[in-house]
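Below you'll find the structure, written out as structure tokens, and then a few comments.
The other protein chains are all here in position, but one chain of the complex has been omitted.
After this line comes chain A, so read on.
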């Protein structure tokens, strides 16, 4: 009986959380047209979430690409088809690794920054003060951050993919001596527009999901140090799980 009750409670909590996020999204979407009229606020947030994440994204992309180059070369060598390393690396990065790893890194860097910033604004009465100045914090604070993050994510994904391919090339061509012409020509011949579209769609969807979770958790954080910490942790955990779930769904649909 106890287990049934706990399951029922958990189901109730989950439903309430989904309802809360949905209502929040509705309010947020309602404020987006007004927020778009002030592009300077959005540009500042693209800088905060995107430009300031560039170093970590580029560094990680280089190493992910390099590892992909090492493992790809080792595997392909067994079949005598190491020239296909460009294709394997590019498809892996464009369709899967680029969007997913970017989303996970984004959640850890920019997502937590967004959630903790909003949570601290809540804890220090800044959001209430904005409301008391007859300004809707959803319009002035949350919507620009959400839009800025949603714009930044696909851009970061593209940067990740480009640097990742460079990493594959660095290991495959420069280190193992894979023929450069074969590397690039096979890549260009095999990677189709649909593959790129899949990567871009994933980047956009993950951007929406990660940023929604970050601003929701931050905005609704319990106004204490513990509450802000919990909101930050939840942002990373939920964003990561949601990213991988959405990744599976999009991949299944676009196969």
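To be clear about the criterion, a contact is a pair of C-beta atoms (placed from the backbone, for glycine too) under 8 Å apart; a residue touches a chain by one contact, two chains touch by 3 or more; residues count from 1.
Assume contacts and distances are computed from a predicted model.
Enquirer: Going by UniProt, what is the name of the one chain that was not included in the view, given "ABC transporter ATP-binding protein", "Nitrogen regulatory protein P-II", "succinate dehydrogenase" or "PadR family transcriptional regulator"?
Expert: Spelling it out: the chain absent from the display is recorded in UniProt as "ABC transporter ATP-binding protein".
Enquirer: Touching the left-out chain: which of A:83, A:96 or A:131?
Expert: A:131
Enquirer: Mind listing the chain A residues that contact the chain we can't see here?
Expert: 120-121, 124-126, 128-136, 140
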